[in-house]
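First up is the structure itself, then whatever we jot down about it.
Missing here is one protein chain; the remaining ones are kept as they sit in the complex.
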Amino acid sequence: MATVKTHRKAPGLIALFVILAVAPLLAANAFHYDLMIKICLTAIVAVGLNLLVGYAGQVSLGHAAFYAGGAYASALLTQNYEFAPLPAMLTAAVAVGSLAWLVGRPILHLKGHYLSMATLGLGVIAAIVINNEDQITGGPDGLPVAPLSLFGHELSVFGSYEWFGMTITGTQLWYLLAAGALFLAVWLALNLIDSPLGRALRALHGSEIAAQVAGVDTAKYKLRVFVISAVYASVAGSLYAHYSGFITPDIASFGHSIELITIVVLGGMASTYGVILGAAILLLIPQFLTGFQELEMVLFGAILMAVMIFMPRGLVPTIARRFQKEAA
Amino acid sequence: MFSEFFQFSFSGITLGAIYALVALGFTLIYNASHVINFAQGEFLMIGGMGTVVLMDAGAPIYLAIPGAIVMAGIAGVLLHKLAIAPAKNADVVTLIIITIGASIFLRGLAQIFWGKDYHALPAFSDTESLSVGGAVLLTQSLWILGIATLLVVALGLFFTRTALGKALLATSMNKDAASMVGIKTGAILTLAFGIAALLGAVAGVIVAPITFTAYDIGIMLGLKGFIAAAIGGLGSSTGAILGGLLLGLAEAYTAGYISSDYKDAVPFVLILVILFFLPNGLLGSRAVERV
Amino acid sequence: MKTTLKQLAAGAVAALSLGLMAAPALAADTIRIGSFLSVTGPASFLGDPELKTLELYIDKLNEDGGLLGKQVELVHYDDVGDAAKARTFANRLLRQDRVDIIVGGSTTGATMAAVPLIEQAGVPFISLAGAETITTPVKKWVFKTPQSDRQAARRVLIDMKERGITKIGLISGTGGFGASGRNVTKEIAGDMGVEIVADETYNPKDTDVTSQLTRIRGTEGVQAILNFDFGQGPAIVTRNYDQLGIDLPFYQSHGVASDSFLELAGDAANGLRLPASALLVADKLPKSDPQYQVLNRYKNDYEGHYNESVSTFGAYAYDGLQLAIRAIKQAGSTDKAKVRDALESIDGYVGVTGTYRLSADDHMGLDAESFRILEVKDGDWALTQ
Partner (left out) sequence: MSALLSVKNLSKEFGGVHAVEDLSFEVEQGRIHSIIGPNGAGKTTLFNLITGLYQPSAGSVHLNGRSLAGHKPHELAPLGMCRTFQNLQICMNMSALENVMLGRHRHLGQGTLASLLKLPALRRGDHACRQQCADLMEFVGCGQYLNHHASAMPYGALKRLEIARALASEPDILLLDEPAAGLNRTETDALRDVIRKIADKGITVVLVEHDMKLVMSVSDQVLVLCYGRQLAEGTPDQIRANPDVIDAYLGSRKPEEEALA
């Protein structure tokens, strides 16, 4: 009898850990750290969104709303209600998760493009509310956010900290935090995917009918993964708000939702490491294209099209497949 | 009282007619290839901006307009040939991202070659506006309604009276069956993109005198067209027209009677409510999943 | 072991910064002016002339021998009107390009997103965006050249009062500029004895506002309409206003003070008034006007070089650059603290937008009188007396 091969997660996680640990060596200045922090935070959203889109096969074109929800909730709770950042972040995650649960119930019955349309609609409505309620949200001019503090210690990007005799800048500390959060997010996602719940989610994508006859309440599971991915986005949004110190309604925009889904598809649907690469690429491309000035948009559009045409499964799955073929 | 109602209605129907034309383009491409073409709005931009550019280059308006429409048609054909057809087995989401890439690409090109300024086209007729029931009706609105109606009728005739149109219809219903009876489905799909682009371009030209035109107008109009198509039910031409008009009127009445602050949210609330009760839009087909 | 790792890291850094990020080599003999502007995207009508102005005058400056005997280099990034991108690019300017001063920030959102970074880095920053919050309260390193929207609203309301108007309808865009303008107008209207009886909004991308205008027209007692917004929206409002045959006095904000607005709005614009700097009527000013020279020189330079009409937005960049140059000259170096102090001490620079009297308490330095009320007559700008 053949032995059962179990999927091993350790090598991937170790590789991720090494990359995250080595990346600071590439950072020559605070700006490089800034980019890496943003990549980590965006990748957290992408990892969560990938659970919904890549694994469970339910497209959302409105996820920026949850990201913005986390960001604004954190900002407002710390500012107006004297919450400490950590409880604020948790409260925000619970609120955003509940909101996702509430709106997810009716719309997740929709299929295909209608689901895309409905999520798009929710996202745009959220953006309009944030934009219009300027008494609360600061409107289009944006809202300043207090720096993060953990257990009474303020973690300002601009600070400088003593750590075991080493001096470490606020930006570097923030990188550690963001990278740690990303690592945790990936670990949780990999656990989920490899669990019975994860199989049920993947079955939603593979064959909803098969899932049903196996006893999976598909509506309930869609809702669950929708909420999980919303909470991922919310936490990343909260972190971003504290990190950047200033948020505007742009983060809730349709364009940002599209950017998030593009990251998932570009990096590779149903590939947790793929979407991290997707986040890195999508955030770095504009930095590399600055030299091209006016050509930036054309090049970006062309790159996006070319990758998707020639690698329709996304970067990482396509490359992985090629390696496997060569090895075989 | 009534004059206000008329005013809101005129404004709503004019906008609605435009949304309907964009939605028709979406529907056409969706039917033929099940792709949601997020670059549909760019065809409007090419129509409008193309006309402006050709007129600036000295072409008279009666040459500039067809010239711009042809440009859009070529863009539509190229979009299918170069971007959609090579990725034919890709996931639906992947195809969506490809069309988003195409829309960014086209917008970028327009920005480089045609500039970033807004432009106004002259109205098609000299008399600016008429007074109907105490409300003002722009003559350009009449042009828009007339041309939109004409296009819808022409499209209807094309599908029912011409061999090409019937072939397109057959392909959209069942691609495999169509190719078995000898229809070149690849060419037909290209044709669908071309026609959708033409429709978009015409819409882009006829609105330009009212709404102006620029390299980035495609985003908003394209999105509205997608909403209209979804309200009507993806794949239904009648639904697209109905969805467009409904959307236009809903916007105008909300701005007029309720609050302009949340006017922009109305289309999205509308679509959510409609999809809640009719998960396939107003006139979308209710396909039974075969197992 | 340790050295190899370090060498590896150094090599990687070099590859990243030289090969990919194309970081300009830090040359000691140039003065680096950083800028992030919305050259593309929805606010491109601001960023585009701003960048053109900066490029034009920095070239001129270098032709004339530079500044403090050094060449001046412009490091510019396009933020596409997105505040998050603006923040990233501001960081790049501060941390990687290590510029000496920043002149940029087309929109309030972009500016405010960058402010915390700039304050921390301690680099003088001259913003080209309008909202009052940028310099009120005063921030140590942040200055700005455009008048505040509050001053614009005040100027319009004063003109209305002079014409005996006390009840107005307000229509504004929901973008940053329009929303901020709407708020300040509502705030100060009461004190100035003007009542806002109708308050409507539209999306900056809207293509038709007849419903909103019809509502305003239908409101009892409306004596005039004020449209607070920038971009192409006000041109649509103006056209719809004309098409509906409304004959109330019509006001726009300083957000439309450019010839392209006249082109878009066409004949419909005739008769409307707006507060603007005198640039648009430069050639119609009496030669005795203190701004006459500087206005006409900028207008001729810009229009001669780019073959397109000048706008008041480009002028914000002109004034910003001139202030920066003055401050660096006065400081005699690019020492950031000295340049900042020099900026604060500029009193009486006659610019295109107005005469700047900066101080420790006022990092903008213009008064409401720098706005002139213009009226559109026969498709052209004219001064009202």
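Chains here go by letter, A, B and C, matching the order in which they are written, and residues are numbered from 1 within each.
Note that contacts are C-beta pairs under 8 Å (C-beta built on N, C-alpha and C of every residue); 3 or more make two chains touch, one makes a residue touch a chain.
Note that the structure is predicted; figures quoted are calculated from it, not measured.
Colleague: Which candidate, A:His63, A:His113, A:Arg202 or A:Lys222, sits in contact with the chain we can't see?
Modeller: The missing chain is touched by A:Arg202.
Colleague: Please pick, from A:Ala30, A:Ile228 or A:Ala280, the residue that touches the omitted chain in the full complex.
Modeller: A:Ile228
Colleague: Which residue among A:Val157, A:Ala270, A:Val298 or A:Val316 touches the omitted chain?
Modeller: Residue touching the absent chain, from the options given: A:Ala270.
Colleague: Considering the entire assembly, which residues of chain A contact the chain that has been omitted?
Modeller: So the residues of chain A touching the unseen chain are 1-2, 4-6, 188, 191-192, 194-200, 202-203, 205-207, 209-218, 224, 228, 270.
Quick note on the criterion: only the chains that are shown with their structure count from here on.
Colleague: From the centre of chain B, which other chain's Cα mean sits the farthest off?
Modeller: Result for the farthest chain: C.
Colleague: If I rank B-C and A-B by number of C-beta contact pairs, which comes first?
Modeller: A-B
Colleague: Could you grab the centroid distance between chain A and chain B? Build each centroid from C-alpha atoms only and quote it in angstrom.
Modeller: Roughly 33 Å, centre to centre.
Colleague: Return the residues of chain A touching two or more other chains; collapse runs of consecutive numbers into ranges.
Modeller: Expected reply: 132, 294, 296-297.
Colleague: Among the residues of chain C, which ones contact at least 2 other chains?
Modeller: 40, 174 - these are the residues of chain C that touch more than one other chain.
Colleague: Which residues, counting only chain A, touch chain C once they are in their complex?
Modeller: Of all residues in chain A, those touching chain C are 25-32, 34-35, 38, 131-132, 134, 139-142, 144, 157-158, 244-246, 248, 250-251, 284, 286-288, 290-291, 293-294, 296-297.
Colleague: Show me the residue ranges of chain A that touch chain B in the complex, using the header's touch definition.
Modeller: The touching residues are 53, 59, 106-107, 109-114, 116-118, 120-122, 124-125, 128-129, 132, 209, 254, 258, 261-262, 265-266, 269, 294-305, 308-309, 312-314.
Colleague: In their complex, what parts of chain B are in touch with chain A?
Modeller: Per the stated touch rule, the residues are 30, 36, 83, 86-87, 89-94, 96-98, 100-109, 111-112, 223, 226-227, 230, 234, 261-262, 264-265, 267-269, 271-272, 275-276, 279-281, 289, 291.
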